[in-house]
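Every protein chain except one is present and positioned as in the full complex.
First chain written, first letter: the chains are A and B, and each begins at residue 1.
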Amino acid sequence: MAEEYAGPIIQMRHVDKHFGQLHVLKDINLEVAKGEVVVLIGPSGSGKSTLCRTINRLETIDSGEILFQGVKLPEEGKELAALRAEIGMVFQSFNLFAHKTILDNVTMGPVEVLHRPRKEAEAEAMELLARVGVAEQAAKVPAQLSGGQQQRVAIARSLAMHPKAMLFDEPTSALDPEMINEVLDVMVELARQGMTMVVVTHEMNFARRVANRVVFMADGQIVEQNTPDEFFDHPQSERAKDFLDSIKGH
Amino acid sequence: MSANVVSMRDALYEAPGPKTRRRVKIGTAVSIVALIALLAFVIRQFYINDQLNPRYWSFFARWTTWRFLLTGFLGTLRVAFTAGIIAMALGLLLMLGRISSVKPLSAVCHVITDLFRSLPSLLLIYFFFLVIPKYGLKMPSFWMITVPVALAASGVLAEVFRAGVNAVPKGQTEAAMSLGMTHGKIMAKIVLPQALRIVVPSLISQLVVVVKDTTVAYVVSYPDLMQNARVLISNYDALVSMYFVVALIYIAINYATNRFSIYLAHRSGTKVISRTEENPV
Partner (left out) sequence: MGVAEVFTEFGDIYLQSVLSTWLMTAVCFAGGLLLGIVATVMRVSPLKPLRVVGDVYVQLFRNIPTVSLLVIFVYALPYLGATLPYRTCLIACVILIVSAFASENFMSGINAIGVGQIEAARSIGLSFTQIIRHVVIPQSLRTTVLPMTNLLIATLLTTAMGSQVPLKPPELTGMVNYVNSRSVAGISAFVVSAICYAGTSVVLGFLGNLLDKKVRIIR
């Protein structure tokens, strides 16, 4: 890859997926440009998490195609692993490696996948941990940290791979309310630095503040997409209006 | 503990791509061939050694064979259930003693529990079969097998009961105390009934261990399933077929017992406490 790829970093074309009888993704067409922050919102069961997980092929698709940096996602093997190394992923349940220290969680990818010298990887990991504000916890194991801290470590673990884009699958949904902001702050900072991000979330304030585009999904379809201000102030579809009303009621 | 066996097994693998699918197909074919070869080898060994001869198997078609085995099986059941009941009573007492606030009693019960857990049931059987008679005490063969099997099981059951008591939420005791109930009353009315309900599946799964322990009843010449099978072997001169059939019967019984305890645990939302999950002695 000598030249920098200039087109949309993620492209989804006519993507369909079923879970048994359930049609979870219906003819999805979506492009994400470099540096763009796309927030996926919608009622639960609308397929937004599934969509997010198809981008690094944690979920396979039935038909259509997904391209990353203009190249179709590999189906298996080394190529697929190499692709995933370029896409960061942050999960709802953190999924830190329970048997490794915080530092080892962050260095695992760089050392094992990128084959970087351990010393170097550790130095960078410490910087990343400092950046997300958990450097003092480096020697602990995940279970000793709060949810918010664990999720920030998970973000650092992704960043250590120098990803070209990052996927966030409901990163704050498993957190106690007082910890949500410490994670969102890190994400806001990432967006400001120009990271390409696809974020599935229920945090509407975050979407309004940070997103370049809001994609609203319902029943496996993209119902509408717009800038956050337009979407939140003038939703076009009935589904979106209902959805926004229902969350305003809270 | 949300992931069950099947989902975790599958989670280790990606949805296969075309290359992987081909490899899985080839691997499946190869493994089927290997398994068939293995099976063919076993059948061949039976065949060339004349063990497939109908005279070794035909008596299984006779009702008398099964009636005699069934009589033996009833003997097995009699020992297993009697031992199970004694073990439960003794296990409960040992557990209550161990958690009591009387230090010496607690220590003694702790030692007895761990001792029974760390002795092979066969050694205890020898104690009742070889040692006790030397002191002039003659027991019927039924008790010579039942008592040691019960003692061996009681140690494990004491630990199962203790796990059950520990699984009753602390809030239950606190709520009872706030009502002014005494220590003994709380144990009898609040904690024990709940603990017993929690350990029912585990008690049933321990029956498997008891049934296994009864299989050495021939040592004391008690007519259980295994012992009656040995009688049939000498009657029909059909050792191989008989030992394999008896093994399958035991496996089927124990498998069914295990499934039943898992089913009960599932239904009541509890967990089967097995010996392997306890603290070692």
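Heads up, the rule we're going with is that a residue touches a chain if its C-beta (ideal position, glycine included) is under 8 Å from a C-beta of that chain, and two chains touch if they have at least 3 such contacts.
All figures in this text were calculated on a predicted structure; none of them were measured in a lab.
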Which displayed chains the unshown chain touches: A, B
Contact residue for the chain not shown (choose from A:9, A:66, A:87 or A:217): A:87
Selected residue (touches chain absent from view) among A:141, A:204 or A:244: A:141
For chain A, residues in touch with the removed chain: 56, 58, 78, 81-89, 91, 93-99, 108-109, 112-113, 141, 143-144, 154, 157-158, 161
Footprint left on chain B by the chain that the document does not show: 1-5, 7-9, 11-14, 16, 20, 24, 27-28, 31-32, 35, 45-46, 48-49, 51, 114-115, 117-123, 126-127, 130-131, 134-135, 208, 211-212, 215-216, 219, 226, 239-240, 243-244, 246-247, 250-251, 254-255, 258, 275-281
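We take it that only the chains that are shown with their structure count from here on.
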Between chain B and chain A, distance of the C-alpha-averaged centres to the nearest whole Å: 49
Chain B to chain A touching residues, read off their complex: 14-20
Contacting residues of chain A [partner chain B, same complex]: 57, 59-60, 74-77, 80
